[in-house]
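Notes for the one structure printed next.
Incomplete set of chains, arranged as in the complex.
Read from first to last, the chains carry the letters A, B and C; within each, the first residue is number 1.
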Amino acid sequence: MTEVLPTVLLVEDDDAIQGIVEEALREGGFEFTSAKTGEEAVTLLKGRLVAYCALVTDINLLGSLTGWEVARAARETDPNLPVVYISGAAAHDWPAQGVPNSIILQKPFALAQLTTAVSQLLNERSVADLGKA
Amino acid sequence: MTEVLPTVLLVEDDDAIQGIVEEALREGGFEFTSAKTGEEAVTLLKGRLVAYCALVTDINLLGSLTGWEVARAARETDPNLPVVYISGAAAHDWPAQGVPNSIILQKPFALAQLTTAVSQLLNERSVADLGKA
Amino acid sequence: MTEVLPTVLLVEDDDAIQGIVEEALREGGFEFTSAKTGEEAVTLLKGRLVAYCALVTDINLLGSLTGWEVARAARETDPNLPVVYISGAAAHDWPAQGVPNSIILQKPFALAQLTTAVSQLLNERSVADLGKA
């Protein structure tokens, strides 16, 4: 597979968590692009230079956009995009603020949970997407 | 079961569809309360006079609230409330605007789809709720 | 289909609920056998005169066996038997006392929930069972 690996868009402003999540994605065989703010993430998504395979976003972000808003903007660009939220205190808002078919991970979580969450959503996504061809 | 039957909150401003959905719910053994606008529905939900078992809501409603907003308000009151959206043209917004673990029915649909959708969500809901006791 | 219809074993000692559930099963196209106690139900299951397609059992029963115990005995006879529990106050014990791949309905429930629950479990069951042939 000399082709480009599937690329996750990671939105996380905490350097320590960003480093840990990047390491987990790398070991799972994913590429990734990291954004520090929701504004950056939305710019990347709308720019469509890369077809991201999934969005992993913290809820509370620097800047004015929350992770809830980033995910909605992402789904407007790609309605089937797998979304994994990372959250501390805001997790109880997921039933009202989350997008359908998303997974929320409450901190602290094990890295295997993250790669399994992304992989599960991607494996299910394939099915829906294949029907489009 | 002399107890009160589970009561669905139906939000629908089209009289014809309202009548058909009410008939399907009645045959499935559900009670229901019908609201014409999202504002009425939110008032009923926040009043908490009845513990609704599920929300069935059209997307485009008279008044200023959409079905998307009614569902979010409902989930703020009851984070596990089963939600079934009824939609015509707005269905493609569901991946971005819908709440998690909801079902959307695109018109036209068969009445068996509606009662199956409400029943499935309710049967799954029990599991999560039982853990709370 | 002149063949015998699939037969549900119903264990319920409350005459009113028994009548309602029987009516729902009949309308859904199921045959049924009703037992008043867990002891009767276990005798019928072990006698194997009929291959029941599913067990629907109340939790609190006359006699010394509870619905939890009836379901375990039933699964020892048929490890894939679909099980639906009906419960009032005892529902919070399901996470600890229920058998896997079962559904619990808390009273009051709509009759559509019952037929959907039995049908869902049966439709999933077919898959596992077909592999055996």
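The rule is simple: a contact is a pair of C-beta atoms (placed from the backbone, for glycine too) under 8 Å apart; a residue touches a chain by one contact, two chains touch by 3 or more.
Note that the structure is predicted; figures quoted are calculated from it, not measured.
> Since every chain shares one sequence and 3 appear in place, tell me the total number of copies in the complex.
Full complex, one repeated sequence, 6 copies overall.
Please note the rule applied: only the chains that are shown with their structure count from here on.
> Is the contact between copies chain A and chain B built from the same residues on both sides or from different ones, judged by whether over half of the numbers are shared?
Interface between chain A and chain B is built from largely the same residues.
> Have a look and report which chain pair racks up the highest count of C-beta pairs in contact.
If you count contacting C-beta pairs, the leading pair is B-C.
> Can you check how far apart chain A and chain C are, centre to centre, with Cα atoms defining each centre and the answer in Å?
One centre to the other, that is 42 Å.
> Give me the residues of chain C that touch two or more other chains.
Correct list: empty.
> Going by the contact rule set out above, which residues of chain B touch chain C in the complex?
1-6, 27-30, 115-116, 118-120, 122-123, 126-127, 130-133
> In the complex formed with chain B, which residues of chain C make contact?
16-17, 20, 24, 91-92, 94-95, 103-113, 116-117, 120
> Which part of chain A faces chain B closely enough to touch in the complex?
Residues of chain A touching chain B: 72, 75-76, 79-80, 92, 94-102.
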